[in-house]
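For reference, the structure discussed in these notes is given below.
All protein chains of the complex are present and in place, except for one that has been dropped.
Moving on, here comes subunit A:
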Amino acid sequence: MIVAENDGGVRLTVEPVEAMMLATLAEQVDTVLITDGDPALDRLLPDAYRDDVSASREFSRYTREGIVESKRRAARAVRDASSIDDEQDDPLTIDLVGDDAWVWLRFLTDLRLILAERLEFDESGNSQADDPEDALLGAYEWAGFIQGSMLEVLEAV
């Protein structure tokens, strides 16, 4: 993955194996978002009122569907942009300008929040799984690298 500036936006150069990984992760994020009771959803949709259960429930009733739908749209946009056929050998070029960059930044955040829940991060951000070979941990750090690099580019523009 190469993250570079292009015409005021971000250009991602994605190896085929990375594109397949991204498409798979995006598909999984989309699935988590529609899985009632998934503990990661507490992380993605926290209480709006920390000491008022009924107000939080009311807030959730009015906002949850819209927030979930917007997160699903982002996940599906990333999945579609990363989809390649098995024959492709060349890296994929993805240009992200304006709102498209935000779609990716938001998706990468949701992905990391879900992975953090799966990895059982504690308050200080340390994982119970500190095995560097752990695939989830690898994906978490990779998503952080992509997002951090994108932000460096966007802040410099």
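Keep in mind that, in the parts below, a residue touches a chain if its C-beta (ideal position, glycine included) is under 8 Å from a C-beta of that chain, and two chains touch if they have at least 3 such contacts; residues count from 1.
We adopt the following convention: contacts and distances are computed from a predicted model.
Trainee: Match the chain absent from this complex view to the correct UniProt protein name in "succinate dehydrogenase", "Homoserine O-succinyltransferase", "3-hydroxyacyl-[acyl-carrier-protein] dehydratase" or "ATP-dependent Clp protease adapter protein ClpS".
Mentor: The chain we cannot see is recorded in UniProt as "ATP-dependent Clp protease adapter protein ClpS".
Trainee: If the hidden chain were put back, which of A:E5, A:D80 or A:E152 would touch it?
Mentor: Going through A:E5, A:D80 or A:E152 one by one, A:E152 is the residue touching the chain not shown.
Trainee: State which residues belonging to subunit A touch the missing partner chain.
Mentor: Given the touch definition above, subunit A has residues 44-51, 59, 63, 66-67, 70-71, 102, 105-106, 109-110, 112-113, 116, 121, 123-125, 144, 147-148, 151-152, 154-155 touching the missing chain.
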